[in-house]
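Right, I'll just put the structure down here and ask away after.
A single protein chain has been removed from this complex, and every other one stays in its place.
Lettered A and B in written order, each chain numbered from 1.
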Amino acid sequence: MAKVLRKVEMNQGRTSSSDLATDFGISDDRSLELFLKTLPGVDQVGVEARAAELATRSIKKESKSWAIDMAISMVDLTTLEGADTEGKVRSLCNKAHRPDPTDLGVPHVGAVCVYNDMVGIARSHLDAIGAKEIPVAAVSTAFPSGRASMEVKLRDTRDAIEAGASEIDMVIDRGAFLSGYYKSVFDEIVAIKKECGGRAHLKVILETGELVTYDNVRRASYLAMIAGADFIKTSTGKVTPAATAPVVLIMLQAVRDFFDRTGIQIGVKPAGGIRTSKDAIKQLVLVNEIAGPEWLNPRYFRIGASALLNDLLMQRMKMRDGYYASSNYVSVE
Amino acid sequence: MSKDRIDVKKTYKLFINGAFPRSESGRSYPIYRKGSKVLLAQPAQASRKDLRDAVRAAREARLKWQSATAYNRSQILYRIAEMMEGRRLQFVEEIMAQASLTKSVAEKEVSEAIDLWVWYAGWCDKVGQISGANNPINGPFYNFTSPEPIGVVGVFAESDSSLLGLVRAMAPALAGGNTVVVLASERYPLSAITLSEVIATSDVPAGVINILTGIRNELTPWLASHMEVDGLDISGEKSRRVEIRTLATENLKRVADFGSSTSPNRILALMDQKTIWHPIGI
Partner (left out) sequence: MTENVNPFAYAPAPESRELVSIESSYDLFINGKFVAPKSKKRFVTINPATEEVLSKISLGGKDDLDLAVKAARRAYESVWSKLPGKERGKYLYRIARLMQERAREFAVLETLDNGKPIRETRDTDIPLAIQHFFYHAGWADKLEFAGNGANPRAHGVVGQIIPWNFPLLMLAWKVAPALATGNTVVLKPAETTSLTALLFAQICIDAELPPGVVNIVTGDGSTGASLVAHNGVDKFAFTGSTEVGKAINRSLASSGKPVTLELGGKGANIVFEDAAIDQAVEGIVQGIFFNQGHVCCAGSRLLVQENIHDHLIEKLERRIEKIRVGDPMDKNTDLGAINSKEQLQKIIELTQSGEIEGAKAWQPDCALPSRGFWFRPTIFTNVTGAHRIAREEIFGPVLSVLTFRTPQEAIEKANNTPYGLAAGVWSEKGSRLLWASRELKAGVIWANTYNKFDAASPFGGYKESGWGREGGRHGLLPYLTHSSTPRVKPSKGVRK
């Protein structure tokens, strides 16, 4: 029997990161760099082998039914296109609220994730259809590149919150990270976190496809967690590779280790490339076996996706009806 | 076969990047039953632009082929032998028709060609074990040498052989992990295209093997001079050899020239040797 882990209060609204930084001995550029570079290395072959091994887990019957519903409730249903319209966002909100209108047993998704200018529309539409409980997540800080002044990023964040976003998906400055300006990346997160205050959850996007090495993924995870992230998120979805299994494994290991050290439980959000139920269930297996069952809920694990939801619904129908479902029976947004 | 039935004849096309295009030039040339005016087929007459496309495909396919494990490459080359065995009748008939050989001679050629794939298939995961070395250098270093593929190899198939000469030239380059652009025999091109149909159903990644039919004189200088070709196998080429070697010098293409011999050295001639140094200490 796994030992029952300490229960801790959820860290929502964690506003100050300075105490935490002090706990980790981080006060300036130099100490942050030193800290990140003393984190244990990651062996690429080893971590990929472990991820591949966990991908062979075979999830059947009641476990699969449970996993599909859990995965639906973890989806951050996303549209991030230049061509997004109010109509598209409203239809997405309807889908988020009642993924399958013919089956009210299907849970609603974790959140609706849109660009800043669509936040207000999403919020008011969700409220209007009786889905007040579904949060709106906004991608801000000059998403996806993050190439803008700090002033603009802060303003971007404030806009989103004022329009009704209760979750902010920010991007880190990968250029600064790769150049070794860790403190500047850190300070940006701290500033955005401060802007969020108690009003919004902060998800920090590492864009692991641009960080490339697993060592960098581990370092960026710690950097973001200490700086005040409520969630660490793999990718914008605009860069490949995105949420690969080994990357998610490393991030899950990081939140687990961070929890053991601080008692603070940080969430993880893979995004990009998770399109099938099988992909999603593999993610849940990773959560279960790496971070632990305490992370198996939408509070601590989200999946950024769009096409995934319909595949989950079709799998759900297949399990209910006993034959393979048709895409003609799930709605297209 | 009943006389009432009209045969469905095959169109012989090029093999580039896993697909079977006609020449971009729209040309073809006639192949007659040897010593007669009976038309066998009109294969495509590749142009220098087809050659350029083939080299581009081979270049893109390098990573796929080189990063496959040697065991995997070995199984794929063996698969070619399996698929050839299943179509041996077609190969035999084409050799007989093109080169006017007896059935038993043609059958022997096909058997040898199949066995040659098997032989080279076996080398994929062994060539490093007979050629690599752990070098006893004078110092606290671990030092080892191992062969690596050079990249894209241009293969001049033997001009007076339909099938065996073709396999003899392309198999070693592939066993070493290179991708190839093959100029088929001008006179006997039909076996080359049938072989490409075998290759297309043998799990060989697209672009690893590209086969061009056409007029050798027209294509030779373009292949020999192409700066994105890393090596040439001219074992089967009898004409313009000095010119080829001269053109190949521009980017120092490795040139393999083994006549009709079969040897692991043919594989190694199209590989480079890499030596790695690493300190040993606590």
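Going forward, a contact is a pair of C-beta atoms (placed from the backbone, for glycine too) under 8 Å apart; a residue touches a chain by one contact, two chains touch by 3 or more.
All figures in this text were calculated on a predicted structure; none of them were measured in a lab.
When the whole complex is considered, the residue among A:67, A:122, A:172 or A:280 that touches the unshown chain is A:67.
Although one chain is not drawn, the whole complex shows that of A:32, A:47, A:89 or A:189 it is A:47 that touches it. Touch with the chain omitted from the figure is made, among A:284, A:303 or A:330, by A:284. The chain that is not drawn here is touched, among residues B:21, B:221 or B:264, by B:264. Note that of B:31, B:97, B:121 or B:212, the residue touching the chain absent from this view is B:121. Mapped onto subunit B, the footprint of the missing chain covers residues 70-71, 74-75, 78, 115, 118-119, 121-126, 129-130, 142, 264, 278-282. For subunit A, the residues in touch with the chain missing from this view are 1-5, 40-43, 45-47, 49-50, 56-64, 66-67, 70, 253, 284, 288-289, 293-294, 296.
The rule is simple: only the chains that are shown with their structure count from here on.
Centre to centre, using the average C-alpha position, subunit A and subunit B are separated by 49 Å.
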